[in-house]
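Every protein chain but one is kept in place in this view of the complex.
Right after this comes chain A.
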Amino acid sequence: CPHSHPQPCVKCKQGSASLIIRVGDAFCRDCFREYFVHKFRAMLGKNRIIFPGEKVLLALSGGAASSAMLRQVQEGLSRETAKRLRFIPGLIYVDEGAVRRQSLAQREKNLAHMETLLQATGFPYHLVHLEAALELPASILQPGMRGSCEPGPSYKEAVEGFIQEQRQDVNRDGGTSLPCLGTQDVPLATPHLPTAAQTQKLLQVFEAVETTTAREELLQMLRTHLIMQTARTRGYTKVMTGESCTRVAIKLLTNMSLGRGAFVAVDTGFVDDRHGDVMVVRPMRDYTAKEIAFYNHFFDVPTITVPPLFTKRREKPSIRHLIEHFLLGVQEDFPSTISTVYRTGEKLSPDPAKASCEEERCLLCLCALDIAWGE
């Protein structure tokens, strides 16, 4: 029903509400900020999967969710000691301009803009072109070996050990020392745009694909391979990607429609460890697209807009597109739709994706081939 005067915040009861989240909670800007920041910390804290001093590669698209994720990492690293995040971030941006039908000039402009954003963080960053995916070694199609065979320290031991070391450093320098950030990697100079021949090759591959759905899958796969390769060669053991709750719910239903129902847990869960040595983590999966958009607006998180993946004339929309349209439409009338889909996904086990041996693993997505052997 229409409200003609401002509503108070449901949390502090004092500030006037700026937005409604979940099913009807009106929050003021300050309480919303606290809620948003707390959720990120709680997500990482609850899962206890990122160890202090670990190198984590943040996959950034310039879009709303991954930009919000970057901001949370920045905030988390700069917090006072007790609650500070303790890992070592690096950033990666994949330029997909060729398959998004951008001209060379637009791609250059985009990259320059993105590079400015990345540089401003002070973290080491990597700019790669999607064209490079076609030149990856075949080893990218194998899961990597995990670091060592001896069991590592428990999370609690690791944190305690890290804090001890920090204290020792302080005593030695006689002053405060910040966690070592980015002294091992220097930021790479912007690679030149790929050659026309490389771009042509990439476009040929994409144009040979017959449906928008398959093209989207291909893009996702090549992007993942590129990010994995960068992570591996640069010593990152974790990759963070910015899928929001909304995105995860759409992906869940889309993947089921694509026959990937068995792998929903690894495709959409908080942890995706199919690659072996590098684990993918999705810390934004509890935030709705609306929460992210409002956060970015209120707190000036910079984003860039890129055009969508190209489609051929008169091509039907992809399955993902249809699911998005469907889900968002139902969500309008039933505001717990997306969270319900998301929560259902949480209940599924990642086991079906685990292949027991090499021959039983899909080359492209590294999940178990779900065929019955020997029948």
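Operating definition for what follows: a residue touches a chain if its C-beta (ideal position, glycine included) is under 8 Å from a C-beta of that chain, and two chains touch if they have at least 3 such contacts; residues count from 1.
Just so we're on the same page, contacts and distances are computed from a predicted model.
S.K.: Can you work out the missing subunit's protein name as recorded in UniProt? Choose among "Septin-type G domain-containing protein", "dolichyl-diphosphooligosaccharide--protein glycotransferase", "Ubiquitin-related modifier 1" or "CENPN protein".
M.R.: Of the names offered in "Septin-type G domain-containing protein", "dolichyl-diphosphooligosaccharide--protein glycotransferase", "Ubiquitin-related modifier 1" or "CENPN protein", the absent chain's UniProt record gives "Ubiquitin-related modifier 1".
S.K.: Among A:31, A:77, A:289 or A:341, exactly one should touch the missing chain; which is it?
M.R.: Residue touching the absent chain, from the options given: A:289.
S.K.: If you put the missing chain back, which residues of chain A would it touch?
M.R.: Counting only chain A, the missing chain is touched by 1-4, 6-7, 17-20, 26, 61-66, 242, 246, 289-290, 292-294, 297-298, 303, 305, 307-308, 324-325, 328-329, 331-332.
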